[in-house]
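Below you will find the structure I want to go over with you.
For this depiction, one protein chain was excluded, whereas all remaining protein chains were kept in their positions.
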Amino acid sequence: MTELTLVQAVNRGLAEAMRADPNVVLLGEDIGLNGGVFRATEGLYKEFGEQRVIDTPLSETGIVGTAIGMALNGLTPIAEIQFMDFIYPAFDQIVSELAKFRYRSGGQFPCHVVIRTPYGGGIKGGLYHSQSTEAYFCHTAGLKVVVPSTPADAKGLLLTAVHDEDPVVFLEPKRIYRAVTGEVPDGDHRVPFGKARLVREGTDVSLFAYGAMVPPTVEAAEALAKDGIQAEVVDPRTLVPLDEAAILASVEKTGRAVVVHEAARFCGFGAEIAALLAEKAFYSLKSPIARVTGYDTPFPYALENLYLPNADTIAHAARAAVQAA
Amino acid sequence: MTELTLVQAVNRGLAEAMRADPNVVLLGEDIGLNGGVFRATEGLYKEFGEQRVIDTPLSETGIVGTAIGMALNGLTPIAEIQFMDFIYPAFDQIVSELAKFRYRSGGQFPCHVVIRTPYGGGIKGGLYHSQSTEAYFCHTAGLKVVVPSTPADAKGLLLTAVHDEDPVVFLEPKRIYRAVTGEVPDGDHRVPFGKARLVREGTDVSLFAYGAMVPPTVEAAEALAKDGIQAEVVDPRTLVPLDEAAILASVEKTGRAVVVHEAARFCGFGAEIAALLAEKAFYSLKSPIARVTGYDTPFPYALENLYLPNADTIAHAARAAVQAA
Amino acid sequence: MDAASPDASASARAGIPAGAGLGPDRILAAYRLMVLSRTTDERCLALQRQGRIGFYAPLLGQEAAQVGCALALTAEDWVFPAYRELAVALARGVPLKSIIDQLIGNSADLTKGRQMPNHFGFREFRFVTASSPIGTQITQAVGAAMAAQRRREAVVTVPFFGDGATSSNDFHAGLNFAGVFRTPTIFFCQNNQWAISLPRDKQTRSKTLAEKAEAYGFPGVVVDGTDLNAVYRAVVQARARAVQGDGPTLIEAQVYRLGPHSTSDDPKRYRTDAEVAEWKARDPLARLRADLAVAGQLDDAADQKVWEEARAEVAAAIEAGERSPPMPPESIFEDVFATLTPRLEAEREEFRALGRGTEGGP
Partner (left out) sequence: MDAASPDASASARAGIPAGAGLGPDRILAAYRLMVLSRTTDERCLALQRQGRIGFYAPLLGQEAAQVGCALALTAEDWVFPAYRELAVALARGVPLKSIIDQLIGNSADLTKGRQMPNHFGFREFRFVTASSPIGTQITQAVGAAMAAQRRREAVVTVPFFGDGATSSNDFHAGLNFAGVFRTPTIFFCQNNQWAISLPRDKQTRSKTLAEKAEAYGFPGVVVDGTDLNAVYRAVVQARARAVQGDGPTLIEAQVYRLGPHSTSDDPKRYRTDAEVAEWKARDPLARLRADLAVAGQLDDAADQKVWEEARAEVAAAIEAGERSPPMPPESIFEDVFATLTPRLEAEREEFRALGRGTEGGP
């Protein structure tokens, strides 16, 4: 066990994977000498050299396209996209190619690429350094989508991603890259895909949150506890595959649900959780399902704190759910 | 009034818009002499010339990027993307630029581009000529998203799109380009955005469908009627802005809801309707909300009929909803 | 993988390893492949009209370019095709039967009926399953080359693409990465003068497509794509450069799409008969046949036999392909991931419960 920040845990996970398997290579912009703009790859260029920590030209199309080719030919590439906001030039390769290669080839050409990218707001990044568009990737059959919220999960889910056989979009909550520290198991620590983390047990209302929204959701739960409301907090950790059983079980117990995310509300991931509950936990529900999310606007700069959910807005929604008839 | 197919109605809409305003220009692949691979632009090259019906090189990035520049500088470009499956090379321009131009410039640079593209399955197009990924665009703040299901709506919504001030993604259900004919008003016919069409009134269950899913949904409603179940069919027509009032009103009346679309279920548009109902029509709901959709796989070729919803699978879900406690 | 393993069919003759030049035997083998490809094209265009296959994109006119290129490669090299590379597949030894199975989308189709006809792929032959989006295979081929580089393997990767694809994002990114990382990649562009209805000179203003390579710091060469030997030599040379570590080459093989873009296309809408006739006079097949006749390698009787054998092989493959049962319904849910997620299992359950895919099911 070592006490690490989330970004350090990512860094250790990468080092662990690269030491264990010479076929694991990294590619991306500024990940070499510079160690990545968030320092996630710090030290790896020195340890593994430019053959395995590859600084690419400024082309996300090229990064993901070549990563796919590497995967087809026996490597395990981990591609870094500098910010999630800059993943769109590679969208065609991700959606048309990476996600569909195994399917379209009848299983002949599986394509195991891990794409890591920092996402989300709260760092005063404005429109283009704050987005969280996980819903695009979740809606794309063939991709696994992972969002850790603790250092231990960051390392453990990353190592699972590297050892998986499918394409993984690995979203790193940059807002808590350094704000959160925690004990992280040394060595080959793995956290399974498709298993939610029960962050806090409760009986009155279920709060679903992932990534950088977990800390304010826990804070909200603590505030609610002072009012005698016992909120359960569930972090799905992997959005695809989703631990539906855990989500349903929680709401079967509490009867009330609040879904939290930073992304815009309309057609966001919260809609899927709400739809799942409205279909499969319908008879347990005691009150309307609330979504506490970013608004349906692009991400603003000056007023980002008024855009993002926080402990107060989450607690407000939870209280309303509990008070509803 | 003229009896037209859906694709003819699109064609007439384009001609109408171009005759009315010399600033309206078309651009895309094979839209000139060839008249578009679905013939949606047939005859327009001859009438308006190559300055206004512009055959571009094979680059969707270039099509949408230049269309944005045209819009900034006073034209009203209507871009054709040959198949929705090929829109992803332009995704960065659509999501990062088109959708955000007005917002990021504080209103200084609105950007009115209409992007037309045929979408959906049922034509034996396999993985790459069948997709319906409207959810990506609906989740992107700043875009309006339109899906007509009749010839009259196709023309009327297209003309509204051309006269709107915002970017519009205009999705044409290619499966019913020619399969559906109907009376279409001549001249400057407009259908407002944000107003659902009540396709069929009913009291027992609400069926929500758009685009090429409307005909099988109506067929299902007719089959249900034979069993004494009165299904209401609502076509939102514009997914953004969404006529939430009409959707809520219908479920407040029927108490039961089935959402139909061809797209994959997970994080699809159906999730948003379900979430909306689970939040705002909760107390009216008498049974779980069902989604009848494509499966969470890429779109198959040989077995596409087993992938797509049809009247039978829709009716089945509606019956289950009505029979639920 | 049974259906795709090499057999004694005509197409398997292409397995002959690439030597220094295209000697008499190999030229004759190449001719047989070109005839087989031509015959397949003709039959498949007819099959599509009869509704027996859903779609077809012929390579009529591009046979010499494809076969010439493919014969210059080894079995270890990687091919990243577009959707028109049937003759490349045949030349790599893919049994015609396996190709026909994909066109039909039957249960023997290695791609499991997931894609439109023409989008085949064969792991065993390092012939990557094609996709429809234009150009995407180009960066992928570069990545595969980087993997080979890392293992110090003496192989090249070869993306095939058309004149239209030079406008794609992946052309730019792929060639740029290849230049920067000096990858062993041969960018094989079949400039067939048209991208559906867009003529080459409206696709881009550069004088040749080959010269675009200079923008990425490596050579580009133009070759007459109707000349089997010229193509072969150009690829042999590019391959030698690449495996020596001297980096990539862009080859522009100038050809002509003698047929329609695909069975959905009517070329009369956008090009003249005169233009087609001009290129028809340069039909690569006729050209090679004439050369072989002059060289005394092929008389009319022998030629007749080549065509008859080809027709028989195509007929047999179609017959066998049409006899194969259809894809099993539940195969829809396979290969999304390595194993089914709980969500997909639940959807398969729902599918079963509805009786979908069964007699009388919805």
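Labels A, B and C are assigned to the chains in the order they are written; within every chain, residues are numbered from 1.
Everything that follows uses one rule, which is that a contact is a pair of C-beta atoms (placed from the backbone, for glycine too) under 8 Å apart; a residue touches a chain by one contact, two chains touch by 3 or more.
Please read these numbers as outputs of a predicted model, since none were measured by experiment.
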item	value
Touch with the omitted chain, as defined above, among C:Tyr56, C:Trp78, C:Tyr216 or C:Tyr270	C:Tyr216
For subunit C, residues in touch with the removed chain	167, 169, 171-173, 176, 179-180, 202-207, 211-212, 214-218
Touching residues (missing chain, whole complex) on subunit B	25, 51, 54, 56-57, 59, 61-62, 64-75, 77, 89, 92-93, 96-97, 100-110, 141-142, 144, 164-166, 194, 240-242, 244-245
Contacts of subunit A with the absent chain, listed as residue ranges	29-30, 32-35, 37, 55, 57-59, 61-62, 85-86, 88-89, 124-129, 265-266, 295-298, 300-303, 306-307, 310, 312-313, 316
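The rule is short, and it goes like this: only the chains that are shown with their structure count from here on.
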item	value
Farthest chain (mean CA position) relative to subunit C	A
Whole-Å separation of chain centres (CA-atom averages), subunit A against subunit C	39
Averaged-CA centre spacing for the pair subunit C and subunit B, given as whole angstrom	35
Cα-centroid distance, subunit A relative to subunit B, in whole angstrom	30
Two or more partner chains touched - positions in subunit B	85, 88-89, 127-128, 266, 295-298
Overlap residues in subunit C, where contacts from two or more other chains coincide	109, 112, 114-115, 119, 131, 133, 169, 336, 343
